[in-house]
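The complex appears here minus one protein chain, its other protein chains still in place.
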Amino acid sequence: MTRVVVDVMLKTEISDPQGQAVLSALTKLGHQGVQAVRQGKRFELEVTDPVDEAAIRQIADTLLANPVIEDFSVHVQT
Amino acid sequence: MTRVVVDVMLKTEISDPQGQAVLSALTKLGHQGVQAVRQGKRFELEVTDPVDEAAIRQIADTLLANPVIEDFSVHVQT
Amino acid sequence: MTASAQDVAGDLADVRIGVVTFPGSLDDGDAARAVRLAGGSPVALWHGTHDLEAVDAVILPGGFSYGDYLRAGAIASFSPIMREIIDAARRGLPVLGICNGFQVLCEAGLLPGALTRNAHLHFRNRDQCLRIEARTAWTGDFEPGAEIVVPVKNGEGRYVAGAEVLAAVEAEGRVLARYVGANPNGSSRDIAGVTDSTGRIVGLMPHPEHAVEALTGPSTDGLGFFTSILASILGARAVSTG
Partner (left out) sequence: MKIDTVEAAGRTPDQEQPHAALGLRGDEYQRIRDILDRRPTSAELAMYSVMWSEHCSYKSSKVHLRPFGDLPSSERLMVGIGENAGVVDIGDGYAVTFKAESHNHPSYVEPYQGAATGVGGIVRDILTMGARPLAVMDPLRFGPPEAADTARVLPGVVAGVGGYGNCLGLPNIGGELVFDGCYAGNPLVNVLCVGVMRHEDIKLARAPGPGNAVIIFGSRTGPDGIGGASILASETFEDQKPTKRPSVQVGDPFTEKLLIECCLEIFAADLVVGIQDFGAAGLSCATTELASAGTGGMHVVLDEVPLRDQTMTCEEILMSESQERMCAIVEPDKVDGFLAICAKWEVRAAVIGTVNDSGRLTVEWRGEQIVDVPPRTVAHDGPVYERPLSRPDDQDALQADTPDRLSRPSSADELRDTLLGLIAHPNLADKTWVTEQYDSYVRGNTVLSQPEDAGVLRIDEQTHRGIALSTDGNGRYGRLDPYVGAQLAVAEAYRNVAVTGATPIAITDCLNFGSPEEPGVMWQFAESIRGIADACRELGLPVTGGNVSFYNQTGDVAIHPTPVIGVLGVLDDVRLRLRQGLGRAAGEQIALLGTTRAEFGGSQWAGIMHGHLGGLPPTADLAAEARLAGVLAQAAARQWLTAAHDVSDGGLAATLTESVLRYGVGAQISLPGDRFVALFSESAGRALVAGTAYGLAALEVACTEARVPVTRIGTVGGDELAIDGVTPIPLADLRTAWTDALPRLFGAVTPP
């Protein structure tokens, strides 16, 4: 069994109200060092070996991410 | 400016209906290889240098994650 | 009105119940109306101040504070007024968190556990039967075990806590109310609300403030929460002055 992580983030040109809300909360709490925040999703999949990375990418593209507004990246953990 | 990623996942003893929904959709679509799915959050912070990792951990512990139900990990990207 | 009835009404109207408005609060007007219909005086409190305006109790209303972005109730729990409320609550100020207010109380650490995404992943609004189990400052007017019908409406109302916390909440009789019949969101042990050990800090996922008028609610059962706190405050005053 292998763990595969799929990170899904809103495309950079799409507005991210959640990240904005976190940033303004941080600013109010006095954490000046943080300049920008984006919030996305992280999926951890447990996959039987051998991992078919193409299949995972297809899953990410059709199910885990909404390609109209989101980008994703796949990491097989070793 | 440095990117810091904070990953937040539900603790394993807390049930994760979102992950389960993804898993059951995958099973229905015939992706037998995926045995388990958990869904969490990924935060990408842009932080002014030098990065104060302790401060980021504190932000994660108090704001980005709810320690009652979630675990987090911090990665400074280099 | 008889003279004594007038006195009671007058006394009730002297009880000041604060209702906090956070950015994104939605049911603040409803909570204030419920206080008014119960005979008390609602006092609007603003999230950005440190002023509790000498209220006798506080309600954190339902809604989507800060859009429920990040986690429901998380950002609101850090607001200036919450610092005062957390302090005052620890010194005995009664606080009721309804729905988003319950989430804020859990995020602030005043109540155990957390509220998470509904098991079916949908927002759900329905008229819900509840059993009131704990006697608290906010539920004194209900018979023990009373079953009531009030609306429940949330997307993140699934109550969860670690096994030990759940066991302790049960053992100490701190389950405020339980869902009867269908569990609308997958909450552990059908828990709809919990109380702290003093019975003054109380959180409830369903909405009693939407069941205070026959015209607009499924029942008027919700009124009991608001009459209870008024009676409790008047009772405490009578003790301290008598």
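For reference, chains read A, B and C in written order, and residue numbers begin at 1 within each chain.
Just so it is clear, a residue touches a chain if its C-beta (ideal position, glycine included) is under 8 Å from a C-beta of that chain, and two chains touch if they have at least 3 such contacts.
The structure displayed is predicted, hence computed values, not measured ones.
Only one of the listed residues, A:Met1, A:Ile14 or A:Ala55, touches the absent chain: A:Ile14. Across the entire complex, the residue among C:Leu12, C:Leu26, C:Val180 or C:Ala231 in touch with the chain not shown is C:Leu26.
Taking the whole complex into account, subunit C touches the unshown chain at residues 23-24, 26-27, 29-30, 33, 48, 62-64, 66-69, 120-126, 151, 153, 155, 207, 209-210, 212-213, 215-217.
In the full complex, subunit A makes contact with the omitted chain through residues 10-11, 13-17, 20-21, 24, 63, 66, 68-69.
Please note the rule applied: only the chains that are shown with their structure count from here on.
Rounded to whole angstrom, the centroid-to-centroid distance between subunit B and subunit C, based on C-alpha atoms, equals 31 Å.
Note: centroid distance subunit A to subunit C, computed from Cα atoms, is 35 Å.
Touching of two or more other chains is recorded for residues 70, 75, 78 of subunit C. In subunit B, the residues that reach two or more other chains under the touch definition are 63-64.
Here subunit A touches subunit B in the complex through residues 1, 7-9, 19, 22, 25-26, 29, 31-48, 51-52, 55, 59, 63-64, going by the rule given at the top. Against subunit C, in their complex, subunit B makes its touches with residues 10-11, 13-15, 17-18, 21, 63-64, 66, 68-69.
Across the complex, subunit B is touched by residues 70-71, 74-75, 78, 106-107, 112-114, 116-121, 158, 160-163, 186 of subunit C.
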